[in-house]
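Every protein chain of the complex appears in place save one, which is left out.
The first chain written gets the first letter, and so on, giving A, B and C; residue counts start at 1 in each chain.
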């Protein structure tokens, strides 16, 4: 028996731990493991990485993925060089399935986010045998209670908040921290509660400057001359419009600058007259050694995926429900995003401790 | 309205976060908060600590408890000095209830472990109004899925394992780490999986030296000349007998030495001839700044306790079920310990990745 | 005897440790300690903070400064509200000296950077008795081998590099990290060596894009498809011109965006075609608990300052030379910045391990 593994999408602490756990489980039953480099591209190009016991030694606590990843290529719309040197986008999914067949893969463990799993679902519909493992820093998949990498990202953001707190207090400043969370505010909510933020702004809750200013002024009345604000990157501006990052004038470049964190910071500074500093945490949230919890969750996901793969199952995604690992259909997995709702218990807890959400 | 707070039992990261969250919630409704020092003793001796907004500022990330704690005194069997200077043990629970009445306490939030909550239950039976918040590093209360402090303890043990790993590998040694867990092996199981242990010994699973030696020798055959063993302090010896720590000869002292970690270490060294080193992690697991997850869990527990207290509820303990905070009767809370069962999913996951449990 | 203490300038881990050590030393000789809030402004406005044993308890590991700080107000050019409500800038140094006299200060310990110590020097020339303690994250004072806070800032930057490394490797990307260092490249050089950077750009060394691109391409030839670049914020652009941060169009705000890190990132991406991500570490480098080394250095500085103050010395600044604490005249202290010279041993070490400095 032979099972393939690939990782797709953005970086996330715990990917290597999933690979290690799946491989260990497969080895224990004498199953051969074949790694593909850089996501589905590795199958299309037959770019293999041999996975043996030595390859997975020492992987548990290492960030990143030894298989490499890729968050652009889609086999249904894949960049192919024409003989003239131009790039055309073609559907190479048949080629991918043929390669899987040729390589005698009995099953494929596909670890990735929304994009990677949607492709997995389409491939399964075309006849491929795939088990999915969900991966998202943002923890915004409705089909699983938690994803690995999220706890590490929250820890990184919380550590940053701890550091900003002392400076805010010493300098009587407002410190703004922009954290990840394109569609859902989970990292902002969790790290904001853990890091003692005074204001948390998330995509799910429209905010007004007045509400933030009121909170800051209330604190000043109590003798607290500083405030800390956490903003999820996907939070719209005060007008409800999405904030598009600016580019450096004249450089025509795609590097993203000044997102919503900067917008919030400048509005607050103008409105309150208090010196304000903005930090955009960025990719630091995606890297580094996974937290113990993420290593455990990733290990559980990896073992469960290997067991399903060995059992010949397909079209399923591993998920955490409460304290138990289970599996859900891939199509459910990618259908619904999990958002912070008004009824969310942690949101209500945060409100109870006095955190302002700008509403 | 006036609500009291006390902390009892051993130290645990997150106690201050519970106090802070409960107080913030109570303040928001204009409720007065009264802290008692060193557990129930603080009520008996009317040793109060005023809790105002300033007292709880900066508490979220601080280890320990500003209220002090106490893991010996029981109001039903309380040490009282006689006029002759001797110590007698008396039931002072009536006095305690009278003091609560006199201090015009509408409710009491009692944060503690098995002992503290059992006393709470008895006091409630005598007419006191108390809401309990569970606290145990060992995470062994059946009534709640998780307790704050556990994630931090697991992180401390995992970090120690990461450090021991590199030395084990460089020196071709067996490293034994003894972690907390008197009756249940949760810390050993979680940190062992997160830290990549080769062998995990817990109170719930009888072990034989042969099984451990076989695992170590299997590793050697694969070229891995080192092994890492995690042992929960409550694990019995190979004969199934409890290992009592030795005392220093001639000192007649109560300091605990050489527990089961030492026993395992010396047996393994004798049997394999491989140099073995033992580390007893001890109280380091109970201290320090709580992890983000523990800060969040403690904050949720604190808010929920305050809300129950304000609602005039009593005889309940806060608990986590799945992803939701709920409340259970105090009597359920202390009745059953949660142990690692053969069916436990994480145990099975650990076995699937090749971890040996000595059986 | 009575000694005052103040902290000025930007935040820096270890300020509280200096205050604690100085106060403990002064208390041991029965000297009274008077804290001033928010730098020299605290003396001008007689804004005192009583410093007793309780005030300094638990301070050693806390970031920030309990005295508050201020990096704008200069007593020789101090903002004063006129009766009409306008702000005028006046020389209030005579008032400051008078207040010191009135408060019966025998000496003042002034902890701060270039600005704070320059003011101290001028006040000493006017007759004040002041001992200076140098504070700069950037470690760019020629008069001392090291300043507290630097080791912590280097640790924060190194940890960020460790995290970016795994993502860079998994995604085959170039990751750019902009760190502090306005005039000197010490943080970039130290963290770059500690974090395994491939390219380090500092204010002292003019760089060309070609040199960086060559380094990245050399790495690709060796199969290393990723690179990590550290840039000090004060590094000029490729034309040798200072890079002024852009502001968000239309917001008229003073928040700084897109500095030299962004410039380097976009140029590299354009030149190599490799996806590039930029992280600006910002104020996180100034906050948080000081590293053990910084706690020790801050403690040594605090004790030495207290001893000089008690000995009636003035016009001196504490300094580290090799492994010994010593004192230098305040005027030397602020005269010369320490820069990374071509002869610097660590720079040469970095070059020997293959790190590219863009030249």
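One rule holds in what follows: a residue touches a chain if its C-beta (ideal position, glycine included) is under 8 Å from a C-beta of that chain, and two chains touch if they have at least 3 such contacts.
Just so it is clear, the structure is predicted and the values come from calculations on it, not from any experiment.
*Asks:* Counting contacts across the entire complex, name the shown chains the missing chain touches.
*Replies:* Visible chains that the missing one touches: B, C.
*Asks:* Quick one: which of B:53, B:171, B:313 or B:351 touches the chain that's been left out?
*Replies:* From the options B:53, B:171, B:313 or B:351, the contact with the absent chain belongs to B:171.
*Asks:* Of the residues C:135, C:277 or C:295, I need the one that contacts the missing chain.
*Replies:* Per the contact definition at the top, the residue touching the missing chain is C:295.
*Asks:* Quick one: which of B:1, B:28, B:55 or B:284 touches the chain that's been left out?
*Replies:* Of the candidates B:1, B:28, B:55 or B:284, B:284 is in touch with the missing chain.
*Asks:* Which residue from B:134, B:265, B:315 or B:358 sits in contact with the chain not drawn here?
*Replies:* That would be B:265, which touches the missing chain.
*Asks:* For chain B, which residues touch the unseen chain?
*Replies:* 7, 10-11, 13, 15, 38, 62-65, 68-71, 156, 159-160, 162-167, 169-172, 175, 246, 248-249, 251, 253-255, 257-258, 262-263, 265-267, 269-270, 276-284, 286-288
*Asks:* Residues of chain C in contact with the chain that isn't shown?
*Replies:* 20-21, 24-25, 28, 53, 57, 60-61, 145, 151, 154-155, 158, 162, 190-191, 193-196, 222, 224, 291-293, 295-296, 299-300, 303-304, 306-307, 321-325, 345-346, 349, 352-354
FYI, only the chains that are shown with their structure count from here on.
*Asks:* Any chance you could name the chains that touch chain A and chain C both?
*Replies:* Expected: no chain.
*Asks:* What is the identifier of the chain with the smallest separation between its Cα mean and the overall Cα mean?
*Replies:* Looking at where each chain's C-alpha mean falls, the closest to the middle is A.
*Asks:* Distance from the CA centroid of chain A to that of chain B, rounded to the nearest Å?
*Replies:* The mean C-alpha positions of chain A and chain B differ by 32 Å.
*Asks:* Centroid from C-alpha atoms only, then distance chain B to chain C, rounded to Å. What do you get?
*Replies:* The separation of the two C-alpha centroids amounts to 41 Å.
*Asks:* Counting only residues that touch at least two other chains, what does the list for chain A look like?
*Replies:* 162
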